[in-house]
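I have a structure I would like to understand better, so I am pasting it below and will then ask my questions one at a time.
Up next is subunit A:
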Amino acid sequence: MINKVIELSEQNLYACYQCGKCSAGCPSVKLMDIMPNQVIRYLQIGKPDKVLQCKTIWICASCYTCSVRCPRGIDLTRVMEAIRLIQLRKNIDYIKVREISEDVLVSVPQIALVAEFRKHTA
Partner candidate 1 sequence: MGKPKFAFYWCASCGGCEETVLDLNEKILEVVDKVDIVFWPVALDFKRKDIEVMKEGEIDVAFINGAIRTSEQEEMAKLLREKAKLVVAFGACAQLGGIPGLANFWVRSDIFDRIYKKVPTVANPEGVVPQQVVEMDGYKLTLPEFYDTVKTLDQTIPVDYYLPGCPPPPDLIMNAIETILKGELPEKGTVLAPDKALCDTCPRNETKPEKLSIKDIKRPHEVIIDPEKCFLAQGIICLGPVTRSGCGERCINANMPCRGCMGPTSEVRDQGAKAVSFIASILGVEDEEKLSEEEVQKLIDKIVDPAGTFYRFSLPASLLRRRRK
Partner candidate 2 sequence: MKIFYYPGCTLKTQARNFECSAMEVMKLLGYELVELNRWNCCGTVYSLASDDLIHKVAPIRNLVRVKEQGGDKVVTLCAMCYNTLKQANVFFNSDQEARDKINSFMDTEIDYEGDVEVLHLLTVLRDEVGFDNISKKVVRKLNHIKVAPYYGCLLLRPSTVAIDDAENPSIMEELLHALGVETIDFPYRNECCGTYNTVSAVDLVIDRTYRIVGLARNLGADVIVTSCPLCQFNLEVRQKDVKERFPEFEQLPVIYFTQLMGVALGVPTERLGFELNHIKPKVLMEL
Partner candidate 3 sequence: MEGFEPKIVAFCCKWCSYAAADLAGTSRLKIKPNFVVIRTMCSSRVDPEFILQAFLNGADGVLVAGCHPGDCHYVNGNYKTLRRVMLLKKVLEQLGIDPRRLRLEWIAASESRKFVVTIRKFVDELKQLGPLRLEAGDDNGSNG
């Protein structure tokens, strides 16, 4: 699985030395079940299930904060996307579009909706 992620994200996950700087700056970390550096860690030690089942990859906002600060040059934003895609390509959606309330649909800007669908649905 790590190889698949490496291929899709074009990032060398073996370079990560678990400093945690990515997680420290992550805006979403509080709502994540495992921290971004742990996502990599689980892949490094061969526990892909932890990663596939986690909430983290979905809550990641693709803000690139981790990417610009990683001392080992790992673009974690792309790593998150790669794992999301592995799930989405199995047709496992994170959100059910039908369940989004009318309220939300009319209030949020289009870009939020389009982006949401792009990131969270297959």
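What we mean here is this: contacts are C-beta pairs under 8 Å (C-beta built on N, C-alpha and C of every residue); 3 or more make two chains touch, one makes a residue touch a chain; residues count from 1.
On the choice of candidates, all candidates are chains of the complex that A comes from, given by their letters.
Computed from a predicted model, the values in this text were never measured in an experiment.
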Pick from 1, 2 or 3, the complex member that touches subunit A: 2
Contact footprint of candidate 2 on subunit A as seen in their complex: 7-10, 27-28, 30-31, 59, 61-65, 67-68, 75, 77-78, 81-82, 85, 94-95, 100, 104, 107-116, 118-120
